[in-house]
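Only one protein chain is missing; all other protein chains are in place.
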Amino acid sequence: MRSPIPDYLTDVLRAVEPDQSGATADYIPELAQADPDRLAAALCTVDGHVYSAGDATAAFSIQSISKPFAYALALADRGFDAVLEKVSVEPSGNAFNEMSVEPETGRPLNPMINAGAIATHSLTGPLGATPDERVARVIDGLSAFAGRRLEIDESVYHSEIRHAYRNRSLANMLRAYDIIADDPLVAVAGYTRQCSVLVTTEDLAVMAGTLANRGVNPLTGRPVVSAEVVRQTLSVMATCGMYDGAGDWMTRVGVPAKSGVAGGLIGALPGQVGIATFSPRLDRHGNSVRGADLFTRFTADMGMHLMEVPPAGPSAIRSRRIIGPADDEVALFSLQGDLRFAAAERVVREFQENPPEQSRVAISLRRVFSIDAVARRMVLEAVRRLTLDGHDVYLIDPDTVLPDPDPGTGGRVQVLHDLETFDTP
Amino acid sequence: MRSPIPDYLTDVLRAVEPDQSGATADYIPELAQADPDRLAAALCTVDGHVYSAGDATAAFSIQSISKPFAYALALADRGFDAVLEKVSVEPSGNAFNEMSVEPETGRPLNPMINAGAIATHSLTGPLGATPDERVARVIDGLSAFAGRRLEIDESVYHSEIRHAYRNRSLANMLRAYDIIADDPLVAVAGYTRQCSVLVTTEDLAVMAGTLANRGVNPLTGRPVVSAEVVRQTLSVMATCGMYDGAGDWMTRVGVPAKSGVAGGLIGALPGQVGIATFSPRLDRHGNSVRGADLFTRFTADMGMHLMEVPPAGPSAIRSRRIIGPADDEVALFSLQGDLRFAAAERVVREFQENPPEQSRVAISLRRVFSIDAVARRMVLEAVRRLTLDGHDVYLIDPDTVLPDPDPGTGGRVQVLHDLETFDTP
Amino acid sequence: MRSPIPDYLTDVLRAVEPDQSGATADYIPELAQADPDRLAAALCTVDGHVYSAGDATAAFSIQSISKPFAYALALADRGFDAVLEKVSVEPSGNAFNEMSVEPETGRPLNPMINAGAIATHSLTGPLGATPDERVARVIDGLSAFAGRRLEIDESVYHSEIRHAYRNRSLANMLRAYDIIADDPLVAVAGYTRQCSVLVTTEDLAVMAGTLANRGVNPLTGRPVVSAEVVRQTLSVMATCGMYDGAGDWMTRVGVPAKSGVAGGLIGALPGQVGIATFSPRLDRHGNSVRGADLFTRFTADMGMHLMEVPPAGPSAIRSRRIIGPADDEVALFSLQGDLRFAAAERVVREFQENPPEQSRVAISLRRVFSIDAVARRMVLEAVRRLTLDGHDVYLIDPDTVLPDPDPGTGGRVQVLHDLETFDTP
Partner (left out) sequence: MRSPIPDYLTDVLRAVEPDQSGATADYIPELAQADPDRLAAALCTVDGHVYSAGDATAAFSIQSISKPFAYALALADRGFDAVLEKVSVEPSGNAFNEMSVEPETGRPLNPMINAGAIATHSLTGPLGATPDERVARVIDGLSAFAGRRLEIDESVYHSEIRHAYRNRSLANMLRAYDIIADDPLVAVAGYTRQCSVLVTTEDLAVMAGTLANRGVNPLTGRPVVSAEVVRQTLSVMATCGMYDGAGDWMTRVGVPAKSGVAGGLIGALPGQVGIATFSPRLDRHGNSVRGADLFTRFTADMGMHLMEVPPAGPSAIRSRRIIGPADDEVALFSLQGDLRFAAAERVVREFQENPPEQSRVAISLRRVFSIDAVARRMVLEAVRRLTLDGHDVYLIDPDTVLPDPDPGTGGRVQVLHDLETFDTP
């Protein structure tokens, strides 16, 4: 069978292809000369499969799409407090080349605007790293996100650095406020190198996929940053990633995203997929025209919107039965599905509202596929309370979805692989 | 067994209780006199169970928490285009009493700031509704969200309207820009009535629960607004709900939320739970001090953060086996879990990468608990393509998780309740 | 002889007449309907002669030109401190309908923007005056500036008040900040009445002439406000009178001025002349197009620019001679011209550098036409010091340009009407 996904990608590219509105960035000669007709899309699943269509292996400079990844690296290298002290996380409501800093402190409003991104670059690598070491760290880090060795496009770098007056203006202001400690020219050089890294649309999909996959590269399986860092990074992308159209993006597309002036655009759907598109013509906000259109279609077609509530599944409690011999009955509660807070609450409520009369209580997890941290805590607390109420409690967990159960003080539980124990008299 | 959830709520209230920082709103006499020590929290699950602790049945005025609900009502009553024409959806980055409108058009930046909320109030009810009819519509609508008849606190209304100069200033500016068509005094009176509706913390939890439950009130089971309206409303809450601290809230708490000057605070976790807290002392942003603390704890304890990627569950493909008689084998693919895009993709890929050699292909949904729209489309497309490849395709779906399967042109599928068909020769 | 001044005015009107650029104010129906071709200019000398040309007796509403006069009345009625507490004097750099208030206090930046003008109106009349009494006070005051009874154009008032949403927005904000104490609707009504007063171009010239004449109406001879109030008013007109083009106006025209949306424009050259023009078409700043052109020509033709340094006149010391009998010589210093600081300094320096050897010193003021306060003090101090040095000092002051001379402790002076005293032996 031929997978319908490449067909879908091809179809959707064809649908947006006629739109020639917008223009390539004109302030960087190297970008202005880019072929404006190139068009690509790629998806990377959290288990590492990449789908793509169009010019998905054509290379272009990463530009601002490097910002969330460098932010993630800075958080990983220096910790949250050190980074938040220098760069805030508030939407700026301003265009991408404005000086959006807090009035008193000079702290950039967020890491997705240039002022914040220059400050963020300077927070990568260990404390005391030299500028060269920081650039090396960022390229290593971006490569780890992409799952292959990335390189700087020196001609793009030189084309940009020659006209980097706005960024130098920002860097000098940051230096004046002691937000960065480096020489401003050096800081801008490092940041511009970061922006000049060459990527393909497929690379970007993998990088976004790493964010969707809790910081573990789905291709290589290697952890790049922690889940906490990913959560912070995706949050900032959600509120600040699309410049002054953040609210419009969140309502229409609903996926944390970031665009770059070379025409790239990424989005990450936590736990599911990383997405990337490429089309160099930009709208007046600096976002890729056809890229934004593609994402709008992806959301409509793939149900990616963060605020899209999935229809309610079946109850977490599949059945409640009495098993075992008449004189030694067992109250068996069979759970099912993925247990998160809402499901665990339902289970706990069942024990409360209709407490089992039997002294033995078995909870079957055979049809449970995952339990998150809060559901685990709730189930174990229920076990503990059942114990304290005088019950003997059993977990039927053949696939070990709830490993090492410890119900805490006063609780006790016995793990079984099947129900046979109860069948024998 | 006693449920651990009320205990949890009680514990967490006790933890935040000593914090007496902040102050009640002083610009509305009726609010300034409120008992600043009151404290409550409540949860409402999507199947309608309400947990609460503290002063959860004490009544207070809803204030700005009415904004997202009135926005939802306006979207429902007038449609997205009519509402977006008058009120944008961009973060303002400003304090709650500023005039945050687009410079040329006077369009308020979003419906969560006062200017936008006054404009939104004027968009409730059918086109041509009188001011009184609009107020009636809003109270009816808020009541539908709460699941019981709500009333205006006339003394709060009169206390506020006497000092409503800022709102009148905003309303006159909106009138000057033709954003509203009413007399500004009348517009402010209507909006102030909306803010004076009395609610309890439990009411607010149910209202938030209605948002978490795709617009259907979990208590009454009655639909209040559509899923599309809920998606838009939650998106705007996510980027604009917490005034100028939207980015901080999104990173730390990660739940769409809205606060009110009387001390209420709500959050909605799509598909899972509505949450409300009440504590009248406010921080300098106008958000409840202890309420914000409670939400931070809920996020940490309950894994509610929108960007929290749940750990990957087991593969969507539980097993792949050959069954049936040797001369008429059936390739049986057993799926499991909740099927969304990522899971469906995995299934489709399996068919592509390892196409079954058998002419009969069965897909078992016995251990599948839910399928969202995109996964449904993908599974059916796979069925269609398998048919076109020459296979006979069967869905084993005893619980009808995929009702009315139609694989489209050229596709064909037979639905079975169990595997017995294949067993008989 | 026919005076060349009316001919000049006629010529200059003819020169600007062909310019039909700009447009009448469209947001007030009554103004939009005004005949856009009307054109007038008038001058009022400080001794009360009025020259005019064009439609100089056509009546139109005073609009914003009332602002400096109402400001002067408020300063006169309440004192500087009370007015400055509520309205600052800083340029706003903003368009005329913006809310330009200090962020913390809500104090309008200056009395020439609408927010400041509404606040200023509320500061006219005695403390405790009713709104009606304030309106009466302002009309009386404007009439005193004009030298005739002015009336409100009720149709203009009603046309404006019906659409006064922007001003009501401002008034409500001012009320919220306690800058005004009145009901905002009443405040706007009063201010709008002030703006609806009918004037002719000749009236405006007399009103400006009153400012040029230290607050004394040059026609009626009646004092309207004090010289200190005039100084403050002209200073504010100089920095804030021409909206966001204040700097351009100061460099090009160099005269304190104020424009109105009905097409009027006034300027006052301290000590010399009041000027008014009328032409309803406005530029994008809201200033009369041909009016601004006329003022630019007046400055070029009449040398009115405040920073225009007149060419140095002859020395203040016309001659120094020895007169009188040989045994009783008198050192006679003949001064000339208008004595201000620079001239008086020159005189004092002469006494210091070339002290007279004669015991008798006579200072002739026969050719001195005026002495300002500082020059008077300096001359008298010189007299005192000459006395202390042992001289007998005489002032020859036939026209009493230095009345009641009192040289202070240790000083002594004898006033003579001519030099004959010294001629007799």
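Assorted remarks:
Each chain gets a letter, A, B and C, in the order it is written, and its residues are counted from 1.
Throughout what follows, contacts are C-beta pairs under 8 Å (C-beta built on N, C-alpha and C of every residue); 3 or more make two chains touch, one makes a residue touch a chain.
None of these values were measured; they are calculated from a predicted model.
The chain that is not displayed touches the following shown chains in the complete assembly: A, C. Here one chain is not drawn; of A:T10, A:N172, A:T220 or A:Q352, the residue touching it is A:N172.
Screening A:P4, A:P184 or A:G324 for touch with the missing chain picks out A:P184.
Among C:P18, C:P103, C:G128 or C:G271, only C:G271 touches the chain left out of the display. Within chain C, the residues in touch with the undisplayed chain are 1-5, 45-47, 49, 88-93, 109-110, 212-214, 227, 230-232, 234-236, 238-240, 244-248, 250-251, 254, 256, 269-273, 301-314, 336-338, 340-342, 345-346, 348-349, 351-352, 355, 367, 369-370, 372-374, 378, 381-382, 385-386, 389, 399, 401. Against the chain not displayed here, chain A makes contact via residues 99, 163, 165-166, 168-173, 175-176, 184.
Please note the rule applied: only the chains that are shown with their structure count from here on.
In terms of inter-chain touching, the protein chains here are arranged end to end in an open line. Chain B and chain C, compared by their mean Cα positions, are separated by 64 Å. Annotation for chain C: no residues touch two or more other chains.
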